[in-house]
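One protein chain is absent from this view; the other protein chains keep their places.
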Amino acid sequence: MSLRYLTAGETHGPQLTAIIEGLPSNLELDFEALNFQLLRRQKGHGRGRRMQIEQDTAQIVGGVRHGRTTGAPVALVVANNDWKHWTSVMNVEPIEGGDEAKRRVHRPRPGHADLNGGIKYDLKDLRNVLERSSARETAARVAVGAVARQFLANFGIKVGGHVVSIGGITAPAPNLPIDELIERTEASPVRVADAATEQKMIALIDQTKADGDSIGGVVECIVAGLPIGLGSHVQWDRKLDGRIAQAVVSINAFKGVEIGIGFEAANLPGSKVHDEILYTEERGYHRASNRLGGFEGGMTNGEPIVVRGVMKPIPTLYKPLQSVDIDTKEAFTAQVERSDACAVPAASVVMESVVVWEVAKAFLEKFGGDSMEEIKANYANYLKQVAEY
Amino acid sequence: MSLRYLTAGETHGPQLTAIIEGLPSNLELDFEALNFQLLRRQKGHGRGRRMQIEQDTAQIVGGVRHGRTTGAPVALVVANNDWKHWTSVMNVEPIEGGDEAKRRVHRPRPGHADLNGGIKYDLKDLRNVLERSSARETAARVAVGAVARQFLANFGIKVGGHVVSIGGITAPAPNLPIDELIERTEASPVRVADAATEQKMIALIDQTKADGDSIGGVVECIVAGLPIGLGSHVQWDRKLDGRIAQAVVSINAFKGVEIGIGFEAANLPGSKVHDEILYTEERGYHRASNRLGGFEGGMTNGEPIVVRGVMKPIPTLYKPLQSVDIDTKEAFTAQVERSDACAVPAASVVMESVVVWEVAKAFLEKFGGDSMEEIKANYANYLKQVAEY
Amino acid sequence: MSLRYLTAGETHGPQLTAIIEGLPSNLELDFEALNFQLLRRQKGHGRGRRMQIEQDTAQIVGGVRHGRTTGAPVALVVANNDWKHWTSVMNVEPIEGGDEAKRRVHRPRPGHADLNGGIKYDLKDLRNVLERSSARETAARVAVGAVARQFLANFGIKVGGHVVSIGGITAPAPNLPIDELIERTEASPVRVADAATEQKMIALIDQTKADGDSIGGVVECIVAGLPIGLGSHVQWDRKLDGRIAQAVVSINAFKGVEIGIGFEAANLPGSKVHDEILYTEERGYHRASNRLGGFEGGMTNGEPIVVRGVMKPIPTLYKPLQSVDIDTKEAFTAQVERSDACAVPAASVVMESVVVWEVAKAFLEKFGGDSMEEIKANYANYLKQVAEY
Partner (left out) sequence: MSLRYLTAGETHGPQLTAIIEGLPSNLELDFEALNFQLLRRQKGHGRGRRMQIEQDTAQIVGGVRHGRTTGAPVALVVANNDWKHWTSVMNVEPIEGGDEAKRRVHRPRPGHADLNGGIKYDLKDLRNVLERSSARETAARVAVGAVARQFLANFGIKVGGHVVSIGGITAPAPNLPIDELIERTEASPVRVADAATEQKMIALIDQTKADGDSIGGVVECIVAGLPIGLGSHVQWDRKLDGRIAQAVVSINAFKGVEIGIGFEAANLPGSKVHDEILYTEERGYHRASNRLGGFEGGMTNGEPIVVRGVMKPIPTLYKPLQSVDIDTKEAFTAQVERSDACAVPAASVVMESVVVWEVAKAFLEKFGGDSMEEIKANYANYLKQVAEY
């Protein structure tokens, strides 16, 4: 059975919860490293007040003992540090009082799940939608991805990410080794390696905030150190690039995804798009370029996975949009619940997390095994087979 | 259990086979309309010789009786009309003879699954990879999508598609009602509504062919007539836009997907990205624009789904690329197996097919029901609920 | 997507966690009723000391607000009331000290997962297996089932269970209406309706305990008030009786399951096995008997589901069994970790819980819908269709 997970929890509820099922035993977990991923999600120039309140940490309440997984499902909890202010509004039990006590929402915000979710689930308090559709849930996905990241690190697989553009300002392609990319972007409040671009992006974010508007951008994730042959061409739903596409577009506010040169491929002749195949005894099969972003036939080809996603500007706005009150059917201009002018740097971390999850899942599908020892032996087997091919 | 399907079959094997599981009973099938979809996939300026050989038709060998589904799994067969020339090469039983008799492939083509698939599956005859990874398989997916299309038509849901750009030539946005879009693009050999663009695209395709090169492009699919609330925001893998993204990127040669304004959202302020909410008694809730392509929170919002995918140029080339023989490890320039200069118009049909499948799946998840009668009653029921919300 | 759930947690860990995904919105939850199910699992003559320590309660930490589900995943926590004594032994972080501090287990108990799990997961501390394989996990499954039970109650579907036999003592078939069955068995410490049998069972349990041995038994679950047509005959994995069989055999210590007359069907002629079909205007189609336990063709036929499962004696023994120390490979006689002489009455509650879950899942697959209102309307639709058939 494939690796799987479920998350639960609301943005103002007591906690986010995730259960990861299908991990091997004897995976050593570095809890600091895990929490560092949560911290990375909270950082980034352009975040609003709430990110300062909460210092997210993941508490493990199942599946790990004395620093290692046991093979049992791993349960993770990310507590809401602000929960004490919400115990009544978000109470699981019925409470006294009317709309005010419940902080009922009846004014759907354009660009959010509010209206669609209210209609679909027949909910007249749109808080019941927005509490779950909030990007707060991505903290759980980052925690889950952090476990996958540590798993893959055992096999020399590394994951980095960076911001490609914000609000139309595009950084030059970094072209850095993965370790240096990780280090350089970590030091940047907008997760770009180029200092000049960084300054321009920060200025644009500040201006946007001052204008009461918001901006989106494009982020890129790179996974290096991969074997040939994750994913499969034999059935559409086993193609790893397709699965990664689903994972990326499922991130809140993401509206597109591309692999390798992506949409640019529409403008180039075939002779400029593909990656020629080379062979040397030291490196085995490899490529002269990586335009296809590490995939052919839905399988990894040994080059780094390169995937980009686009995040739209956060729809929570100071510059209000027109909407309709669901009680009165009267027009109003949409209210503000939160206030990030730009969440693109954080989105880069979320995208890394969901991509690395899919890679770990495909990795375990290919190599099987129930303990780290067994997986490592299987992996060594396969690398030998590849070397001898 | 959700609607699901599997396909099997090789490009030069006897047939493609698909099994669709989870269809309701009493769906009237129009077999001509079904085969028309297969024909659409074969058309398009820029296709090579093979498309003329085969007039694909789908034969139904299970799940349908006297023109209607029975609720049982539907089995579809698309025969290979050229099979008689391949009975030995593709025989399921061992054959006499060496590499020539087997038409063994040992020279992997860049941009194809050949090398990765050969390594992953430990196959020294790369024909065993390319026969399955070939885009021929999309004929099965089109047949499957054609059933989904007919199912959704019962609920007034219509699917259209058109070519946005080929080799850098971009058509003006058609802005047509869905019926007119379907009609206009059907009449065009490159599936564009604009006559001037059509001519330019045809000329470019001809030139590319003459140059021995290939070109890709961008295609767009529109699904109109949708209810609010397909998909869900509550768990990442239930977001319908994410599922559509997977389906699109899983099409052979597709390298990216975007919803609504997609990557353009990275360059616009939040105040220019979202779709304001309006309400009138006749139309109920609706939107002033459709920048988000019919999705908020992973759910349909009642506006048409607008999704674009990018297809890279077909990697089969007259202009050869460098590769390595797996027997000798010596460099060579890659061989040609087929010769479409441009398959973008056909890819548009494939994309429609995989998108409409995901919509049908989400539709059945939401409305349940085992017979068309039951589903129609459930649907009417929900529309009433929406109207009264 | 179908209703699904995952559980996590160890018997001596801080908590059991469950996430339920796919519930509709607006399901009113009765928290007392939910906890009552957990209490039922803890009762029953023959339980050991531990059942008295813990008064299990389920805390909901997601998906429910002001007494109703929101459509979001429901997260449930059952805390371990004895956790304070285990914080070091079960610490997620590495601890100081050797085998004693860790309460390491190196002596596998026959009849448990210990040895197989230790080998599979390459774990030299068998505690890492037994903590998860413990029947403590069924508390989470009972909590999950309690939610399904409340969901189905909205449609008049009721679930009861009773003990058929313990250690060879068999109760007479109760032949009671479901409400009376529920009431009568609830009053019995061994969950039988017949007072004379009750006394004999209690005496046997006491004697078994005195002997340092353990006994198993057979339990029966009845689900009444069902519509015709849950499950489907069209594909093997959609047959509801098959799914129920999986759920039952997956309960710790269960070794078999039968539907209706079950194994007795092997001894009877066909003329004595099937249920004749009757029709009256008031009742519609119904049956003269219920030998097939509510199923034909993997679908409900409107008669109550009747399913029985067999639980082997709990392998934890005062009368020790021979085993082998994994460190020394030397024989020893197996150690005792817990001490229930008979857990059959509790197992009856667990079986009800897993059966009702499968019924709820099949119910939602058939009727679709995202809110209770929508499901109720769909259900009314279908009942009308059935009445008019």
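The letters A, B and C name the chains in turn, as written, and every chain counts its residues from 1.
By definition in this document, a residue touches a chain if its C-beta (ideal position, glycine included) is under 8 Å from a C-beta of that chain, and two chains touch if they have at least 3 such contacts.
In this text the structure is predicted, and so the values were computed from the model without any measurement.
**Student:** Touching the left-out chain: which of C:G22, C:G71 or C:G293?
**Tutor:** Once the missing chain is taken into account, the touching residue is C:G293.
**Student:** Just name the one of B:F31, B:Y279 or B:Y389 that touches the chain not displayed here.
**Tutor:** B:F31
**Student:** Which listed residue, C:M311, C:V356 or C:M372, touches the chain dropped from view?
**Tutor:** Missing-chain contact among the listed residues: C:M311.
**Student:** Could I get the residues of subunit C that touch the absent chain, sorted low to high?
**Tutor:** Counting over the whole complex, subunit C touches the hidden chain at residues 6-7, 108, 110-120, 122, 129, 132-133, 141, 165-168, 208, 211, 213-218, 228-229, 232-237, 239, 241-251, 255-263, 265-271, 273-279, 285, 287-288, 292-293, 296-302, 310-315, 317, 319, 321-324, 326, 329, 331, 354, 366, 385-386, 389.
**Student:** With the missing chain put back, which residues of subunit B would touch it? List them for me.
**Tutor:** 4-10, 13-19, 21, 24-26, 31, 60-67, 70-75, 90-95, 102, 117, 120-123, 127-129, 131-132, 370-371, 373-374
**Student:** Counting contacts across the full complex, list the positions on subunit A that touch the omitted chain.
**Tutor:** Residues of subunit A in touch with the missing chain: 1-2, 21, 71-73, 229, 232, 234-235, 237-238, 364-370, 373-374, 377-378, 381-382, 385.
The definition used in the following text is that only the chains that are shown with their structure count from here on.
**Student:** Hey, which chain ends up farthest from subunit C, C-alpha centres compared?
**Tutor:** Centroid comparison gives B as the farthest chain from subunit C.
**Student:** So which chain ends up closest to the centre of the protein, judged by Cα positions averaged per chain?
**Tutor:** A
**Student:** Averaged over CA atoms, how far is the centre of subunit A from the centre of subunit C? Could you give it in whole Å?
**Tutor:** Going by mean C-alpha positions, subunit A sits 37 Å from subunit C.
**Student:** Quick check: how many Å separate the C-alpha centres of subunit A and subunit B?
**Tutor:** 27
**Student:** Cα centroid separation between subunit B and subunit C, in whole Å?
**Tutor:** Subunit B and subunit C have C-alpha centres separated by 44 Å.
**Student:** Taking each residue of subunit C in turn, which ones touch at least two of the other chains?
**Tutor:** 21, 71-73, 370, 373-374
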